[in-house]
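Yeah, one chain of the complex is gone here, protein chain that is, but the others are all in their spots.
Let's turn to chain A:
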Amino acid sequence: MKKIVQVALMTALTMGSSMALAVSPKETLNIAFPAGATGFDPAKVSDQYSLNVVSNIYDPLMTYDYLARPYKLIPNTIEAMPTITNGGKTYTFKIKPGIYFAPDPAFKGKKRELVAADYVYSFKRMLDKTINSPQSYLVEGQFVGMDKLVKAAGNGPLNYDTQIEGIKALDKYTLQINLTHVNYNFDTILAMPSFGAVAREVIEANKANTNAHPVGTGPYELKEWRPGSKIELVANPNFRKEVFNFKGNPKDPVSMKVAKEMHGKIIPQVKQVNINIILEEQPTWLAFLNNQLDVTGIPQPALKEALVMNPKNPLDVKLAPKYADKGFQLQRLKQLEITFYFFNMDDPEVGGYTPQKIALRRAIAMAFPRNETIARIRRGQAVPVEYAIPEGVAGYNPNFNMGINFNPAKANALLDAAGYKIGPDGYRMQPDGSPLSVQMGTGSTAIDRQWNEYWQQAFDSLKIKLTFKVGRWSELAKANREGKLQMWGMAWGADYPDGQNFMQMFYGPNKGDANFSGFNLPAYNKDYEETLKLPNGEKRQKLYDKMNRMLAQYGPYIFDDTRVSSIMAHSDVHGLKVNPLITYWRYIEIKK
């Protein structure tokens, strides 16, 4: 049988084209995404997988130091970090000359240089109504004169030839941005992959399908995209000469090793990136073990097999000997995210700001066995959230504690004191004697059902009726916007590593947008507005602490956990240091 199969394989190899999933040839990186990308137009996509590809095709003005922790912004296509004037309202960027777009027929055979006007065009596209950019909320109302331009366009395309004060090219290489209000974090927004430069002529030549025709100045260009199946990138022949010169952190041996082995090497060493869309965990894991993939996240079911966990501290892990002996590498990554459940603050039963409603929400939070869900569902690979901003994001406070601990007895006592009496049916009633029943939104997967069991247990311990509204994400999002959900859980990952990206979720005017619960507390709103005028520092931190205390006091959210991922790589992958803000593809090499 083995021989027959081998003969078939050989025949296939001779008759077919090159094997996409064979053992990695040098200079080719084989990885997997657990979901397909939706496209590669930086203004049109917002999912993580599309953006990972976008970030390797297009160049934002700034990027992050590959090895530095805490994360550090560095120039990308600019000569130096921007000069910030006008009290934090004006940013001026000097673009490096000699950066070229990847070849494309739209350039009619000429090498096309990146200029300031490309960024002007690209940033304006984010607010074009015909594009409906999912990232538009990041820059809405930010650029001086942009609102007027958008309004003039109505539902049609923007007039890109109209110059505005907010985004302008002062000369071929100088870009100036004038903001409507002070924003010290704007550089972190502009470092997002969505703010990479596109060439207007390419966009106009491929208007019908800009998602499938990405052309940028980044290290890679798109070779092939089979949506839902495969993405192939190859090195951009016009990519500028960049050399690996990141410094390691003496406290982090991995970064020191990477800095040493990659120092002075041309970027990118990997000349082709094959991304396989593998939706299921088992084939991802087996494909990695079979050397069909070079790097992978360890799927949850394989954690016990791949890692040796310290029973007293499951976050203290090392590779299982059978993998360590083969030279496999393990890296750990605490995600820049928080997961949470929220209450609809406009709901007559669970919303509101009166002491009784606060007591109800607090009791529900106290009845939820968070440590148990971390141990069982997350298999110990998560940490509890005690601050609305996660670790690694500017504004995080490791010493803060929300003060909500698992204690069903106290939670029941709190409900008794607040007047939520137990009725004749054995369930609690509202203080006015009317029935009390909470409905929570949920998905339909097996993992969702596991969470639901813990929630059911929590509500049962409080003697409060709980029902679940099962639906797809879009249905639940719609129901939530229409005020038809009382509770729902989700995660928020950092768009950029600044606390403002998290604290805006609780800002009243963002209700119906990123403020899922509709929390609207004037004191919080006032402090939030104050923080926008401040750079990251002691003064802003004090305000963030105060705002976190308000969140703990009013309890519109039940903060859950932050996940810790484990990433494995084969021994021939060099230079790997996972970074949640940028991909490692261009910084590694593969050699035996």
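The rule is simple: contacts are C-beta pairs under 8 Å (C-beta built on N, C-alpha and C of every residue); 3 or more make two chains touch, one makes a residue touch a chain; residues count from 1.
In this section, contacts and distances are computed from a predicted model.
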| item | value |
| --- | --- |
| Hidden subunit of the complex - UniProt protein name among "Glutathione transport system permease protein GsiC", "phosphoenolpyruvate--glycerone phosphotransferase", "Thiazole synthase" or "ABC transporter ATP-binding protein" | "Glutathione transport system permease protein GsiC" |
| Full-complex contact with the absent chain, from A:70, A:512 or A:537 | A:512 |
| Candidates A:28, A:52, A:77 or A:136 - the one touching the absent chain | A:136 |
| Which of A:287, A:422, A:470 or A:578 contacts the chain that the document leaves out | A:287 |
| Touch with the omitted chain, as defined above, among A:59, A:187, A:337 or A:495 | A:495 |
| Footprint left on chain A by the chain that the document does not show | 1-2, 5, 8-9, 11-13, 15-21, 36, 38-39, 44, 46-47, 129-130, 132, 134-137, 155, 208-212, 226-230, 276-280, 282-283, 286-287, 289-290, 292, 472-475, 477-478, 481, 495, 512-514 |
